[in-house]
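Note that this complex is displayed minus one protein chain, with the remaining chains in position.
Our next item is chain A:
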Amino acid sequence: MMLFMLLFSRQGKLRLQKWYMAYPDKTKKKITRELVTTILARKPKMCSFLEWKDCKIVYKRYASLYFCCAIEQNDNELLTLEIIHRYVELLDKYFGSVCELDIIFNFEKAYFILDELLIGGEIQETSKKNVLKAIASQDLLQEDETPQSFFDDHGLG
């Protein structure tokens, strides 16, 4: 199973964190710090896999963002790379050519999409069409809702 997934920028800013194991907050921060430093120090052509503590790290860079997953010893590294890719594809389809800013300003959407792809650290749905369908049906439910209030429109909310 996947233990956690982190998204961070080239500057080391954490953009998304999803933990599939219960770690104390302190540990989460420590792990994040260590991994961000380790991965940013690596060169482009290097291997995407690392032995780290008792798990394996699989990471890949897309534009300015690093996607980094920790998996268990027996898990399949190559397919984890493709989970990352599938997630990127989904974000891309949803936001239309996704960029880092989309994920910053719509972080909640990024979480919702991830929840449709993975549950409890295991892949739930590998069909892109089906995941997009699930997300579309969520968005459909929101359409009836009335939009922002007057103050909000002026940034005063």
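One rule holds in what follows: contacts are C-beta pairs under 8 Å (C-beta built on N, C-alpha and C of every residue); 3 or more make two chains touch, one makes a residue touch a chain; residues count from 1.
Criterion: contacts and distances are computed from a predicted model.
Missing chain, UniProt name from the options "Heat shock 70 kDa protein 8", "AP-2 complex subunit alpha", "Ras-related protein Rab-11A" or "4853_t:CDS:1": "AP-2 complex subunit alpha". As for the chain not pictured, it touches chain A at residues 1, 14, 16-17, 22, 29, 42-43, 45-51, 53-55, 73-74, 76-79, 81-82, 85-86, 95, 101-102, 104-109, 111-112, 115, 119-130, 134, 137-139, 141-142, 145-149, 151-153, 155-157.
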